[in-house]
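What you see is the complex with one protein chain gone and the rest in place.
All chains are identified by letter, namely A, B and C, in their written order; residue positions are counted from 1 within each chain.
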Amino acid sequence: ETLKFAFQGALNALDPYSLNETFTLSALGNTYEGLTRRGPDLQIEPALAESWEILEPNRWRFHLREGVKFHNGSDFTAEDVAFSVERVRSEGSDLSTRVPADMKVEIVDDHTVDFVLSSPNPILHYEWDTFYIMDKEWTSENDAVKVTSASDTSVNHAALNANGTGPFKLVSHEPGVKTVYEKFDGWWDEPKHNLDTVEFTPIGSDATRVAALLSGEMDMVYPIPVQDIKRINDNQGTSAMTGPELRTIFLGMDQMRDELLYSDVKGKNPLKDAKVRKAFYQAIDINAIKTKVMRDLATPSAIMISPLLFSRSDEFERHPYDPEAAKALLAEAGYPDGFSIGMDCPNDRYVNDEAICQAVASMLARIGVKVNLNAQPKAKYFARILASGNYDTSFYLLGWTPGSFDSWNVLDNLMNCRDETGKGSPFNNGGFCDPQIDALTDQILVEIDPEKRDALIAEAFKISHDNAYYIPLHQQSLAWGVSDDVNVVQRADNQFKFRFVTKN
Amino acid sequence: MPYVSEDAPDQMPAAPGRLARILDSDMFHSFLQSKVAVIAACGTLILFLLAFLAPWIAPHDPFDLASITIMDARVPPLWMEYSDPRFVLGTDDQGRDLLSAIFYGMRISLIVGFCSVIAAAVIGITLGLIAGYLGGRVDAIIMRIADVQLTFPAILIALLIDGVASGIFGSVDREVFAFYILIVSLALSFWVQYARTVRGSTMVEKNKEYVQAARVIGIPPVTIMARHILPNVMGPVMVIATINLALAIVTEATLSFLGVGMPPTQPSLGTLIAIGNDFLYSGEWWIAIFPGVALALLVLNVNLLGDWLRDALNPKLR
Amino acid sequence: MIGFATRRLLQAMIVMLVVAVLAFTMFRFVGDPINQMVGIETSIEEREALRERLGLNDPVAVQFFRFATKAVQFDFGTSYQFRQPVSDLFAKRIPATLELSFTSALFALLVGIPMGIYAGLNRESPISKLFLSLSLVGISLPTFFIGILLIFLFSVTLQWLPSFGRGETVQIGSWWTTGFLTVSGLKALILPSITLGLYQMTLIMRLIRAEMLEVIRTDYIKFARARGLPDRIVNFRHALKNTLVPVITITGLQLGAIIAFATITETVFQWPGMGLLFLQAVQNVDIPIMSAYLLLTAFMFVAINFIVDILYFLIDPRLRVGRP
């Protein structure tokens, strides 16, 4: 059987370490495999490693699977693991955070490796499902030991070819046009899929992607615009799959500068005042956004992480929508007539991002805050609001998925103090600084007891919630369009794995 | 402007005389003769009025964020189920009254469209006449500038101008600059068409005997270009200009999406169509179709008027 | 003539130089390439290191000089997003774009010219009025809108034609792939060509109509009729030829534009051509692609306009006086 599917973006890099981005890793995960993998519900499963144990707090032992072959026929051994660890943290790798820089690899025998850490780390292997193992011989034979990097002047063999252990081999790859995979007969696992070939085509235009599904040219397309879900469901032979996604969409506010860049308030920064931030928070009618903009395909969120990834998330509740209270808070803070503020928003990054911003702008207008909305494509947007643009924003919308599926990632990236250049939490664009959260973050990193760890996390989130450092909006939903002929598994991390697919 | 006879300036005395002259002129007569022209003129006038009187006649103010609510989003037009009597043509995805949004959006589109087309035409015609008439090195320089210009699509020009403008003026109120940025970038990306067309035709015309006669009379080159050659090369220019109007309005929307135009809270006609485009499959067709119809009507009327004007300016076609 | 061509070649180089300079001053307004090249979690240090390695921290002049010295050796660097040499990418994309442009230009000319003549000769005929109005409606709607309507009608509802891509292609020689030789390839060309050619068709049709209206009232057309020449000869050989100067000017420009900037059509139909590549390059701030692309475009426009200028001379003997 042949599976044809389309995604909105292109598969640009085939080198598994050159781009840390969901779709790339998802697509490469069909040809390459890591030591671990994740099942349909994101639970960690053994893959190239049959099992692992923590021998000492600082020493992890992995027992590698025997009889595994790469697509080119060579055997998978501990050498390959050691090589891959070295390669993934070499210069140019975008996945160097997958392994600690000072971790040592000790090859015990051909199918056993030890990883020696400098300090204990309970979540060392959390992201190893996307840390793909490469073949040492193939890589060195083809002069691809160096990681493909954009600064390369010559072509890296690994950028256009792939040699993994995964269930599918790469047949052809034309970047931005088409990629063809073929079933790998020598795969170590029992295939649950019934595919022979898979064809991937990037289709950038939403409407065209949906049309390709509706017309039967495609078996599966993703993502699909929320407004087209009904049509896809109504259409005979296709249906939409929706499910919660891990990404949290939130609003951030400049709390670092003494004067806002884009505002008519001069000489002070109203957003440094928690009352103002709370007023913003309470002015936003999240349910309206959910039903009208997101067509119910969103889960309003009170914290900065998906409830799927944090056990105690149900303890949090959003500050209620209450424009009157919001107005009162503004007046209390000294802005009875509101003020004007510039808002930055991407218009091609998240689901209905611009529409959400517009809705927020009109909700804030009701409490007297005049929002000057500047919606831009992501290239310009990120160039402005991130460190490289000197955090040139007063009020912005962003989404975040913790790559490790863990709250520490959120705290570390978004909630710690930073300096002007971004040292600290580089994505804390608003630059608020709460030493308490910083302290908690450090504790969480080394705490091994899950229960205690979660308590610490909850405490940190509570501080953020009480101070309205961020205004979390929702977790957007995944929306895939699928032909009734195929069965697919939709994982919350938005990865599409061919090995779960059957077609009749 | 193509050369029109001296009727008006000759008539020095009071205004009524002049008006009477205009009413009595051949142009006006041919206008009244042409049913299409009258209809098109009325149509254009109505659309202009709707656009520029929008604040007074539109039932809502769609640019006032405080007055719109997302809860009104995507209400169908009056004659459909689930409609809302407040919104005759329904609402868009943000809950803006579509009818009002069309009026307001048309104003943006008209200003941007007309200004950029006129600016482009003026630049292009001038340079085209000079290049075609003088030829030689001047021609080569102008045309190579044109080639450089052609290489940069409106998107890039807009990004450049936007960048430079915010570099110079800092982060001031974007809305003020948005118009200028849009107009300048569109004008810059369109002028080449006029310049090259006019140049080509000028090269042909300048060898004709009436131009040589003008030269013999001793009329200076600038006047020859403006009074003799220009009216004779205006035909294609008017075709391009009237068609470009549509392109300019649509391109404006594209630029706005790239973040260099009007903010999304003030959608133009083109932007409305582009927004509505996302809702075509989902059955909320009115968001795209009504602005689309408005734009098509506008373009149609302007083109018909242009057709008539072109014919009327050609004495042989009257 | 040879002198004319070499002069143009020299001018082309200057044009390309100017384009390159302008492009380099422009790139910093397009966005930050680094964000598109790394995952969002990548640390600031790593971003800075990458920036340093790419030389993006150097002054614009240095970057430009580096680019220019390589470019004169036809080395346009490696694409940031695709991590492939820009020249390879172009080689793969050019056939798709040229075939689409060719087809849509053909459509624009084959429909535009006869309809323009017809409408010019039959000013009052209802058919010509209908056609003129319809084509206006067609161009007053944005390209993406038209594209999607066509897809909706012909792909989704009727399922006659594919909604995206080039269909099956056949490899000819070492680097040309063609969709002209397969049924699916030809089918795939129809919708994008119409979408892309609609604007040019309307423009050409209206231009020819307007010019025809003037030309058919000249004495030489009257004399040609008085000689009893068949309408075909009068209309095409005499009248049409006399309308051609503006028409070929515009056709040349539009041809250049559809080869270089068919971005929206190529995006809507996921046509794997240069326009799509360029749009992605702009979106992803892929500076090597953009700069090489602009150079190529500049050269193409100079070349097209050179050909147009030559055509002027071929069409109009009066222009040959004192010329190359």
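Quick note on the criterion: a contact is a pair of C-beta atoms (placed from the backbone, for glycine too) under 8 Å apart; a residue touches a chain by one contact, two chains touch by 3 or more.
As a working rule, contacts and distances are computed from a predicted model.
**Q** Choose one: "K+/H+ antiporter subunit F", "Heme exporter protein D", "ABC transporter ATP-binding protein" or "ThiF family adenylyltransferase". The correct choice is the protein name in UniProt for the chain not shown.
**A** Looking only at the record, the undisplayed chain corresponds to "ABC transporter ATP-binding protein".
**Q** Among the chains present, which touch the one that was left out?
**A** Contacts of the unshown chain, counting the full complex: B, C.
**Q** With the missing chain put back, one of B:232, B:251, B:266 or B:301 would touch it. Which one?
**A** That would be B:232, which touches the missing chain.
**Q** Considering the whole complex, which of B:110, B:127, B:165 or B:214 touches the chain not shown?
**A** If we include the chain that is not displayed, B:214 is the one touching it.
**Q** Counting contacts across the full complex, list the positions on subunit B that touch the omitted chain.
**A** Missing-chain contacts on subunit B: residues 2-3, 5-6, 9-10, 12, 26, 29, 207-210, 212-221, 223, 227-228, 231-232, 313-316.
**Q** List the subunit C residues touching the unshown chain?
**A** 1-2, 217-231, 233, 237-238, 241-242, 315-318, 320-321, 323-324
We adopt the following convention: only the chains that are shown with their structure count from here on.
**Q** Looking at which chains touch, is this a line, ring, star, complete or other?
**A** Per interface graph, the chains form a complete graph.
**Q** So, comparing each chain's Cα centre against the centre of all protein Cα atoms, which one is closest?
**A** C
**Q** Of the other chains, whose C-alpha centre is the longest way from the centre of subunit C?
**A** The most distant chain relative to subunit C turns out to be A.
**Q** If you tally contacting C-beta pairs, which pair wins, B-C or A-B?
**A** It is B-C, judged by the count of C-beta pairs in contact.
**Q** With chain centres taken as the means of their Cα atoms, state the distance from subunit A to subunit C in Å.
**A** 38
**Q** So, what's the distance in Å between the C-alpha centres of subunit C and subunit B?
**A** Centre-to-centre distance between subunit B and subunit C: 23 Å.
**Q** Nearest whole angstrom, what separates the Cα centre of subunit A from the Cα centre of subunit B?
**A** One centre to the other, that is 44 Å.
**Q** Residue numbers in subunit A touching 2 or more other chains?
**A** Counting only residues that touch two or more other chains, subunit A contributes 207, 211, 214, 377, 380-381.
**Q** Indicate the residues of subunit B shared as contacts by at least two other chains.
**A** If we look for residues of subunit B contacting two or more partner chains, we find 277, 280-281.
**Q** Quick check: in the complex, which residue numbers of subunit C touch subunit A?
**A** Subunit C reaches subunit A through residues 30-44, 46-47, 49-51, 53-54, 77-78, 80-85, 88-89, 92, 144, 147-148, 151-152, 155-156, 159, 162-165, 267-270, 272, 276-277, 280, 282-285.
**Q** List the residues on subunit B that touch subunit A in their complex, please.
**A** 64-66, 68-71, 73-74, 93-95, 171, 173-175, 257-259, 263-265, 277-284
**Q** What residues on subunit B touch subunit C, complex-wise?
**A** Against subunit C, subunit B makes touches at 140, 143-144, 146-148, 150-153, 155-156, 159-160, 162-164, 192-193, 196-197, 199-201, 203-204, 207, 235-236, 238-240, 243, 246-247, 249-250, 253-254, 270, 273-274, 277, 280-281, 288, 292, 295-296, 298-300, 303, 307, 310-311, 314, 316-317.
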